[in-house]
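Showing just some of the chains, left in place.
First chain written, first letter: the chains are A and B, and each begins at residue 1.
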């Protein structure tokens, strides 16, 4: 009597190209064939590739970050049919655990080059950069960013159920309209057949998915997807709208840690690994909760710092050129991040090092005020206990040799 | 031996019109005469009027909210000269306590009418509304929003040092440019002589301040001001840039509690009361920290809920018309707030009640993802323990009689 192990619903082979896996896909589409079935009430393990499918190496060059191919990213595992789930239901996904693979105890954080992906601070930091993080149990540290060590707030960057055909059409329409309005495809990732994979789909079905399938880059209100919410960590319960029969749930893009905003885009500590999930279906839940987007309740084991251990920066919607914006929280948060970079310079860190750190350490990005026209105010709380020296303002700062993050072979200092 | 009481650096008389006080002002200007001097290292009490200067009554009508005169608001106490503080220094302000007046144990939260102030959700909720909150020690509850009771995250909405003449000129210029660019003065509050008060200033000086003085409505990066950061609560240390000799520190707009965003504009639980502050000067601190905006470290006694006690809503930068916006955290947060309102309806609350509640209860508004083009993703964490019934999604909801918040005499249902 007694269970011997938790079933692995789908495994991956990291020695095989991501594109050759039957159990992964990198587009959202209702017709991607389910790879396995999971019972209502069942707990399973699901293995995941890292979001680039293995394009990034554990070395000291950011050339791989610079050259990453973003048409093929986000190799999600799934989709899974959840028994009894039907459109209108809510799928409750309890994230019982997330772990890196035992034989790959490391991850990476990257700053994409401005002309290939970019990030939140591309205007200031246009070149590619990288930090490798070593994992020791719950902790991580990086040879590229000395002086910090912290417990991961480990979580999946992407999870969600498949869109219905109607919702998919709506996505493609509204994002195309944005591209049209801005006159540039730099503002959204429209469907792209190149490097699109759809698991077991072949022939005409594959061609259809390649043509119509929504990209995985943005999260979307109707199903969550790539929401990149750092608090979807161990123990969280996520309530997901179901749009197709069987739910067709997929998950991937595992993060060992991430800060609010994931500002450098490849900004979490990206990793391959295993997620353990318990599934439950609430029949007709969408109507009961008037649910239009996912809800969640975070887990109980987030790394804890007392409130008095966060050094907190303020930013307002006046940009670096002194231009006043109207209640723009995005501009405010960009300025807030910059305030933190400016502060940490005094310890010897380079701006790129801090940019990488703020992307992946568990910083708290809050919307403080959004009504005092014309200034939005946001804050960024930096946990002081991740540093092995005292960063309080009243303690005299000492400049240290902080080495360097990884740059490209053609980096311009 | 032994101190008998902490000195009150400035008191107010709530029976007198705000405009008749010598120790309050409602504009920012370097030339407002200091009302008192505080020693470096000293702890003092400072009394504050509520931000409307007593315009709002403890009753069941929102007529006073509808008719509030916004030209005269934010009666700040000060400015205070802090001994030894000079431009370039950093003034460390430790908020040792904030308390309502003992004989006025109540506060108010308002939704401004769309055509007089408005708020973050004015497009959906254009009418004025009000809730009165009764205080019992650390707790508050409202006859206008039954079913909730919570400990206040008590704090000042506004604190900061006076701008220099250069900074003031810069503020007026950039905000005027915004008004010009938008072609409407609805986007910023430019200097307005009407109802401008400057404490002891008279004659030409008063006329100058009335003409040039910056409005208190927005917080501003150079000094903080009306930042409306809920976490500047008991025990917080705020590091403020000093721009004029003596710092000329002012404080006011006390809040018994506030949620991230303070979304209904008059959205905190507004109150009159007393703040206890310890002042310290860090000489030449601005250069040492490369400080361009205030920093702070929150206090250790914030109301604590475990992470697993926050029901958290997700929102994305697709607006209510289905229009896709580009990485717009403001749009995302608006949608996030609306998701929460939709959810809480099932218990019998009206939308206005929830709008008021989200403004003032200690909800956590986070920027989750800001790089997955084109969708910004924000979250709003609602502490479940402020309700006296169980709001978890898996618990069947029961509609209750939730009464009503206060509306205007001409309210249109």
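Keep this in mind: a residue touches a chain if its C-beta (ideal position, glycine included) is under 8 Å from a C-beta of that chain, and two chains touch if they have at least 3 such contacts.
Here the structure is a predicted model, which means the values were calculated and not measured.
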Complete complex - number of sequence copies, 2 represented: 4
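The criterion applied here is as follows: only the chains that are shown with their structure count from here on.
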When chain A is superposed on chain B by its C-alpha atoms, the rotation angle in degrees, nearest 5: 180
Geometric centre distance via CA averages, chain B-chain A, whole Å: 32
Interfacial residue positions of chain B with respect to chain A in the complex: 90, 92, 119-120, 170, 174-175, 177-178, 182, 186-189, 217-221, 224, 226-231, 235, 239, 260-265, 267, 282, 285, 288-300, 302, 306-316, 318, 322-330, 333, 335, 339, 342-343, 345-346, 364-379, 381, 392-394, 397
